[in-house]
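Note that one protein chain of the assembly has been removed; the remaining protein chains are unaltered in position.
Letters A, B and C name the chains as they come in the text, with residue numbers starting at 1 for each one.
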Amino acid sequence: MAPPTPRLVVPIDLKKKPWEQELPLHNRWHPEIPAVAHVKIGEVFRVEMVDWTGGMIKDDDSATDIRTIDLSCVHYLSGPIRVVDKEGVPAKPGDLLVVEICNLGPLPGDEWGFTASFDRENGGGFLTDHFPSATKAIWYFEGIYAYSPHIPGVRFPGLTHPGVIGTAPSMELLNIWNERERELQENGHKNLKLCEILHSRPFASLPSAKGCQLGKIQKGTPAWEKIAEEAARTIPGRENGGNCDIKNLSRGSKIYLPVFVEGANLSTGDMHFSQGDGEISFCGAIEMSGFLELKCDIIRNGMKEYLTPMGPTPLHVNPIFEIGPVEPRFSEWLVFEGISVDESGRQHFLDATVAYKRAVLNAIDYLSKFGYSKEQMYLLLSCCPCEGRISGIVDSPNACATLAIPTAIFDQDIRPKTDKVPVGPRLVRTPDVLR
Amino acid sequence: MAPPTPRLVVPIDLKKKPWEQELPLHNRWHPEIPAVAHVKIGEVFRVEMVDWTGGMIKDDDSATDIRTIDLSCVHYLSGPIRVVDKEGVPAKPGDLLVVEICNLGPLPGDEWGFTASFDRENGGGFLTDHFPSATKAIWYFEGIYAYSPHIPGVRFPGLTHPGVIGTAPSMELLNIWNERERELQENGHKNLKLCEILHSRPFASLPSAKGCQLGKIQKGTPAWEKIAEEAARTIPGRENGGNCDIKNLSRGSKIYLPVFVEGANLSTGDMHFSQGDGEISFCGAIEMSGFLELKCDIIRNGMKEYLTPMGPTPLHVNPIFEIGPVEPRFSEWLVFEGISVDESGRQHFLDATVAYKRAVLNAIDYLSKFGYSKEQMYLLLSCCPCEGRISGIVDSPNACATLAIPTAIFDQDIRPKTDKVPVGPRLVRTPDVLR
Amino acid sequence: MAPPTPRLVVPIDLKKKPWEQELPLHNRWHPEIPAVAHVKIGEVFRVEMVDWTGGMIKDDDSATDIRTIDLSCVHYLSGPIRVVDKEGVPAKPGDLLVVEICNLGPLPGDEWGFTASFDRENGGGFLTDHFPSATKAIWYFEGIYAYSPHIPGVRFPGLTHPGVIGTAPSMELLNIWNERERELQENGHKNLKLCEILHSRPFASLPSAKGCQLGKIQKGTPAWEKIAEEAARTIPGRENGGNCDIKNLSRGSKIYLPVFVEGANLSTGDMHFSQGDGEISFCGAIEMSGFLELKCDIIRNGMKEYLTPMGPTPLHVNPIFEIGPVEPRFSEWLVFEGISVDESGRQHFLDATVAYKRAVLNAIDYLSKFGYSKEQMYLLLSCCPCEGRISGIVDSPNACATLAIPTAIFDQDIRPKTDKVPVGPRLVRTPDVLR
Partner (left out) sequence: MAPPTPRLVVPIDLKKKPWEQELPLHNRWHPEIPAVAHVKIGEVFRVEMVDWTGGMIKDDDSATDIRTIDLSCVHYLSGPIRVVDKEGVPAKPGDLLVVEICNLGPLPGDEWGFTASFDRENGGGFLTDHFPSATKAIWYFEGIYAYSPHIPGVRFPGLTHPGVIGTAPSMELLNIWNERERELQENGHKNLKLCEILHSRPFASLPSAKGCQLGKIQKGTPAWEKIAEEAARTIPGRENGGNCDIKNLSRGSKIYLPVFVEGANLSTGDMHFSQGDGEISFCGAIEMSGFLELKCDIIRNGMKEYLTPMGPTPLHVNPIFEIGPVEPRFSEWLVFEGISVDESGRQHFLDATVAYKRAVLNAIDYLSKFGYSKEQMYLLLSCCPCEGRISGIVDSPNACATLAIPTAIFDQDIRPKTDKVPVGPRLVRTPDVLR
């Protein structure tokens, strides 16, 4: 009886570039990117991953690398991985692929990460109108804890998770994506709202050959040229999962992914040591290289059984997730609220995005009273285990969003002080009182 | 040494109408609604409240009362309560009023509540385009648990909280509210997005004398006429707190409210036995009468010290909240995701509202596979302790919102089934195996 | 459709003595104490209770009442309550009585409690050899929180529960109790261990007419005389449940009690606002009057189905408990350890009692370094939500017991200090570092 050591199906050599890896990485979604590995349901296997930029960001004190980053080549993903059942029959379109996260963590010898905000002209972020410059904070890991020399006085356990995990889209689904995002790119400015103008970010990132890596498909070949023109960028999460950035997808979670192509073709990457809900600064998690230990199962015809299309085709579905009992738990939270009135005082209609922006700005300003710069807090709220909630979405005209911050991550008491009396002697000295 | 029994400062007689109460209720925000009670900081006091409709909804099997409800008279609030310090000096504009929720619950003898969705033409809700009819579910309480004869197979402990808690606005703040909401009401249709059209709900509820109750100010007097024309509706949460619908504001929480008028003039109401994040069906919590046991403190000049204006005036602030360690905790959650692509397949730009709508629709459809109607699940997700998160708000063009549902509230296993083998014998019979 | 307001089946008038109550209380276990109330399964009913001493302890600054207390009359219990099924058939011997705690709390208007240690010669306690004098601390409640003028700087939410809940014993079971306790009383000194000598407490409290209250059975009648001679004291928990002092039996818990007499004859009392595991000072919880809202069910023949006798007769069973998801949760704990070596340095064999004693002494001494007296900490660890664990019970000769204290109950940081550097500026001022 042999112990089931996780089989390493996608190895990473950190000294090599993403395209030099033994199993070359890819940074686009397309049905024709060939699988680089095969797994059976029930077996626990290990996937290693570079950080989402493939090593472009350095462990140093300068944000130059962030400011000048070429975003055309993110996210570098490991896979695709073809999944078959115990008889060797592959997952088929219409099935659900169940992926259990048995374990995960940083790659040994690479226990550090970075959180950054991009320059307004090159990537931007949720608050780019307030924080237009590129900034960077480095985090070091002490086992499950992270601390940053750039944001002193803060230390927290990571709720580590993959930012990107998804199956390959079918050609039909890919076309839907490209069409709807092109429509937004072309016509988005027509129904622009103020908050969107302030973002001044591109509405969408359409397929582009620049920066494209397609795994085993060699650059310059006709196949590469064709796929590079069609393949979807990995920036947004979509029907196949992808860049969901769900911070609680940690140890013990299960993900039920729709299958669109034979074998499912699972890809994953963008490991986060920790992330706050919203990942607000865009490069907002503690980005790192890492590994996942996964176990797959297949629910045959599970899409029909469990998912309901939320759009004009049967493909308009979303994954389902199951969160397990294993995570850092905090008992005290400080909560900041935002309503859908923007910084100019303008009223928006039940707009949760505007409300959340205001909640985050409130939190940043509050925390900056404790000896921090606002840039530091922008990065911290991007990556610490804070919770972003849609508290009220019906009380027109104001959506109410909240941002809850666990107070225990700070080494000082960040709560408003109501009682300024210092801690004094506790001893009640009159013997009669106690006796 | 006398035990500090909470002093009842606002009593409710459930057999009387809101305007017949000993301390008459009010349903508008205005600085000139006079305080009906006074409290000192440090004392624990008790406030009783009617349900938000003041008793218009009956414990029966018909939704007629919901369909025909007159929404001009909600929410009925208890207060205002004037707060003074130990020397009798009232809270002053610029201070922070700290309100600790020591205890809360339903009113004895009135242990029931209702969750409802309004008719599309009379109130609507987050999913009114999908659920245009008025529906109602009654909930009964067994101590901390609620169950509904209309949604069998579900039982959960309430995370009970006040939906509305706030201070009186100053005249200056009131004018800001009225102006910005009028602007939206008049011009909102100009930058309409599809999801908003589908709502077909009024953009805002402007001041109106119809249904107006102003506490001690007698109807028909010139003061009443003036205030009724100016006073803000209580529907949305705003800078003064108000209808925040933050579901975790339960036992042990603290609320730091900005003070805009002398005495703070705290009002509260809209008790919820339980609510899901978003309160999606609008009348979406388990609405009930109830009581709060509160303790106040004043942080002098706290607004300047702790709050940062998020708009053109120093009044553009939001309260801060502190969540304590006392609540029902669940260890397993099923999570549904939505992205900012609407049901027509159209792509929206980082719109958390659209994303959350899709997440909720996904959850409703999924749960309806377990023997429920979609209407039942719409109401359930409005009121059960589910969490609505803004998971990703930067991965353009898709915002990613999630709705997490604690699996333990159902009496059946609602998770997707991967293993259909029934539970069989556990006993490993070969003695050699164990011995 | 009427809302199911809990029916009050045992009312308490706090101005009356235990024996003057409308439904007179009892302080002994005996099958012939007649039921004072009847309930049906499925109905939610309310039971009110005096504190365990029936009002003998006062809200003042003197421990005289504790020192001179007459312990022959504790605990005053409400009931017995006869339980029948929906057809009116009573619970029968061999059934399991399921009791769900729907809600509970202090009696309105009586929101205070006391924690005390008895004099070594009158009651004693776990550490009576270290703390031989009577002491008393008064606690006041602010909703779910308790604080004490006698132990300043501490405040915590109560995990409120009944100390005593049990069914009436059959005559056969009662005889077993009396016999085995008499045997210990008579022969206990023969195999005395040092730690027991130090206790110098009576080994058991045998039946005695002194102080006896038997509910509806009038004092002085022949029935009273007979029962008073036979009825078991309520001090120890036994096969019928009784004084289990399980601190987590709070809202949402279920108790599966064996039924020994027709109707089950459920009694309850000894309400604790909060208690630490072990209730070490004996009068160690925050003792109070209170109410329970309960719901019963009957599992016919459940004793045979679910319980296994752990002794020579089928009656040697114990109740089962189910703890629900609703309680204060703490995330940081300071843990003290003890091993089974006593204060004289003597080694005991796997004795968890000795080990726990040492763990508690360690904790008291440690906490007394933060401005408290040891007496204060003895009382605090009796009543705060601390956890006493049997960590190791096999590593001979040392049992290892631990006492875990939630750090959040103190208003100062009670952890050992490793870093004495004060909190300094957080702002990393070199622009290059962040940018």
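One rule holds for everything that comes next: contacts are C-beta pairs under 8 Å (C-beta built on N, C-alpha and C of every residue); 3 or more make two chains touch, one makes a residue touch a chain.
None of these values were measured; they are calculated from a predicted model.
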| item | value |
| --- | --- |
| Chains still shown that are in contact with the chain withheld from the display | A, B, C |
| Selected from C:55, C:371 or C:392 as touching the chain missing from the view | C:392 |
| Full-complex contact with the absent chain, from C:114, C:273, C:356 or C:410 | C:356 |
| Touch with the omitted chain, as defined above, among C:8, C:107, C:209 or C:341 | C:341 |
| Residues in chain B touching the chain absent from view | 61-63, 133-137, 149-153, 329-332, 370-373, 375-376, 379, 408, 411-412, 423-428, 430, 432-435 |
| Footprint left on chain C by the chain that the document does not show | 96, 98, 125-126, 176, 180-181, 183-184, 188, 191-193, 196, 199, 201-205, 235-239, 243-248, 256, 277-282, 284, 297, 299, 302, 305-308, 310-313, 316-325, 331-339, 341-353, 356, 358-359, 361-362, 365-366, 369, 387-402, 404, 415-419 |
| For chain A, residues in touch with the removed chain | 1-6, 44, 59-61, 100-104, 108-112, 138, 140, 142-145, 149, 157, 251-252, 293, 295, 324-330, 408 |
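By our rule, only the chains that are shown with their structure count from here on.
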| item | value |
| --- | --- |
| Same or different contact residues where chain C meets its copy chain A, judged by the half mark | same |
| Most central chain, judged by mean C-alpha position against the global CA mean | B |
| Rounded Å distance, chain B centre to chain C centre (Cα mean) | 38 |
| Rounded Å distance between chain A and chain B, as computed from the means of their C-alpha atoms | 30 |
| Geometric centre distance via CA averages, chain C-chain A, whole Å | 48 |
| Multi-chain contact residues (two or more partners), chain A | 331-332 |
